[in-house]
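Questions regarding the structure given below will be posed in turn.
And then chain A:
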Amino acid sequence: MKIIQAIAQYCMNCRLCEINCMVAHSSSRDIITAFRAERERLTSRVTVEQSGPRTFPVQCRFCQDAPCAVACMTGAITQDPATGWVAHDPDKCVGCWMCVMVCPNGAMARDVGGHVTSKCDLCAALDQPACVAGCPNGALVLAERDEVENA
Partner candidate 1 sequence: MRGHRKHLPTSKDISGCAISGIMNEAGERFSGDMIIGSIATMHDRSNGLGGGFAAYGIYPDYKDHYAIHIMYDELADRQSTERLIARYCLLYEDESIPNRPSPVIRMRPFLHRYFVQVRPELLRRHSDLTEDDVIVDMVMEINTKIKGSFVFSSGKNMGVFKGVGYPEDIGEFYRLDEYQGYLWTSHGRFPTNTSGWWGGAHPFSILDWSVVHNGEISSYGINKRYLDNFGYDCSLFTDTEVIAYLFDLLVRKHHLPFEAACMAMAPPFWSQIEHLEPRRAELARTMRTVYAGALLNGPFSVLVGYSGGMVGFNDRTKLRPMVAARQGDMLLVASEETAIREVCPQVDRIWHAVGGVPIIGQLKDPAKVLGQPEAARLARMTRSLAPGAAAA
Partner candidate 2 sequence: MAPRLVQPEFSVQRDGERCIACGVCVRQCANQVHSYHPEYEEVRAAAERCVGCHRCAWLCPTGALSIIHTPPTYRHGGHWSSEAISNVYKQADSGGVLLGAMGNSQPVPVYWDHLLLNASQVTNPSIDPLREPMELKTFLGRKPDQVELEMSGPEPSLATTLAPQLELSMPIMFSAMSYGAISYPACKSLAMAARELGTLANSGEGGLHPDFWDFGPSMIVQVASGRFGVTPDYLGAAAAVEIKIGQGAKPGIGGHLPGEKVDDSVSRTRMIPVGSDALSPAPHHDIYSIEDLRQLIYSLKEAVRYRKPISVKIAAVHNVAAIASGIVRAGADIVAIDGYKGGTGAAPAMIRDNVGIPIEFALAAVDDRLRSEGIRNLASVVACGGFRCSADVVKALALGADAVYIGTAALIALGCHMCQQCFTGKCNWGIATQDPYLTRRLNPEIGAQRLYNLLSGWAHEIKEMMGGMGINAVESLRGNRHHLRAWGLSDRELKILGISAVGE
C-alpha cells in the first residue's frame, strides 16, 4: 500500500500540512469556520518535527503488525491483514491512550476535546491526502510503504 513519505530536505516548516489535515478532518471543512468554531476538536494527524533547521512531517506509517492495533483494547484500531491498512474507528475509541503509548512514531494524535485518538487515514475520501495536496514545496508524496526512504 502507499503511505505518505516526507522528503525532509524540502520540508520548510510552514506546517500547512497540519493545518490542511485539521481542516480536512473538521466537520465544516472550511478553514476559517474550522478554526473559529471547531478549534477544540481540531487535531492534526500529522506532526511537523523540528531539529534545528531540519523539519519534516510524520504521520501514521501503517506499520507491519501495527502495535496500535495490537494494543487497542476496544477494537477501535484494526489492521487488515491482507492490505496492511490500519483503520481507526473513533466511535469505538474511548481515549485510553494505549495506542499513544505504543506507537513508536508518535503518530497517534490525541483529540483531547473528543477524548479519542485520531490518526492519518490518508484522507481516504479525497483524491489525495490533504497534506500531500496542500504541501507548497512537494515535500509530501505518496510512496509504496516498502519503498519509503528515510526522511
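Per the selection procedure, all candidates are chains of the complex that A comes from, given by their letters.
Criterion: contacts are C-beta pairs under 8 Å (C-beta built on N, C-alpha and C of every residue); 3 or more make two chains touch, one makes a residue touch a chain; residues count from 1.
Just so it is clear, the model here is predicted, and its values are computed rather than measured.
Here chain A touches, in this complex, candidate 2 (chosen among 1 or 2). On the side of chain A, the complex with candidate 2 involves touching residues 7, 9-16, 19-20, 31-32, 35-36, 52-55, 134, 136-139.
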